[in-house]
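One structure below.
Here the complex is missing a single protein chain, while all its other protein chains stay put.
Presenting chain A:
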Amino acid sequence: MNSYVDKLDEKSASGRAAWKPSRWMNMQNKADATMRYVFIISAALVAAVIFSIIVFVGMQGVKTFAGVSPWEFFFSTDWTPSAGKFGAFPFLFSTVVLTLLSVVFALPLALAGAIFTAKIAPNWMREILRPATDLFVGIPSVVYGLIGLTVIVPFIGKVVKGTGYGILPAAIILAIMIMPTILSISEDAIRSLPGRLEEASLALGATRWQTIWKVLLPAARPGILTAVILGMGRAMGETMAVFMVIGNSPQMPKSLISSTTVLTTAIVKDMGNTNYGSTWNNALFLMALLLLVISLLLILIIRVVARRSELK
């Protein structure tokens, strides 16, 4: 007799016979193939553009070493182009300190805000907070710079009895700038977690805070890391607002409130004064390359750290 298995076979065999592509399907398949090529070409194009930027900046930058030794460039603190001294260490150092400091300032506030908006605020407040945060992301940086210049710098100056320029006001301004970015991406990450996680935790007798700290935040960690990377990238690349409050002396900062220069502001400040092809000009390209490399490195480090703390 026919067993069920035989019947199954019959069914799938007849199914297969009917499985001839119709004209409509043929058309769809063709459209599929075309789209695939369009996507591949676009992706290749983007990659090519990025690659050629790196190559161009890199080639131009490397020429610096015809006039200056790498040792001097990376480790000397003396930046006096008129005397042929090109020590870029202060810029590098200040860039790293400024970027890290602004993330340190922004992250706790941003996370608190994200948790509040995602999990604690009542619905009507959430409806207001979300568009407000998005609005902040869109404010041009020169506006932040102006506020820094007219409010924060004088305030710090008064408190410490000095000019008030330096890494501290810049970090505060940058923290304010990147906070909405970190907040809104982290909030998305927290909110998009399945409700089942929260239920599971509460059903075990966890409090709301335990649930947020021990379950929701760790579960949202990849999203929060992305938020931090984006924030960091923005902080490191920001030029205008920093330029207005950091003082712009090409020297090592003696403290967080002493005038210094970062890579981006060094480039804008000097680019107009140099001739294309001069060592000075090349050194600026090298700094641009460094900026690129540092941000790539930061991203890489964060990814590695994240990967390591994650489970297989």
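In this text, a residue touches a chain if its C-beta (ideal position, glycine included) is under 8 Å from a C-beta of that chain, and two chains touch if they have at least 3 such contacts; residues count from 1.
Here is the rule we go by: contacts and distances are computed from a predicted model.
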Task = Tell me the UniProt name of the left-out chain, picking from "Cysteine desulfurase", "Phosphate ABC transporter ATP-binding protein", "Ferredoxin-NADP reductase" or "Ferritin-like domain-containing protein".
result = "Phosphate ABC transporter ATP-binding protein"
Ask   = Quick one: which of A:Ser52, A:Thr150 or A:Thr207 touches the chain that's been left out?
value = A:Thr207
Where the unshown chain meets chain A, residue by residue = 194-207, 210, 214-215, 218-219, 311-312
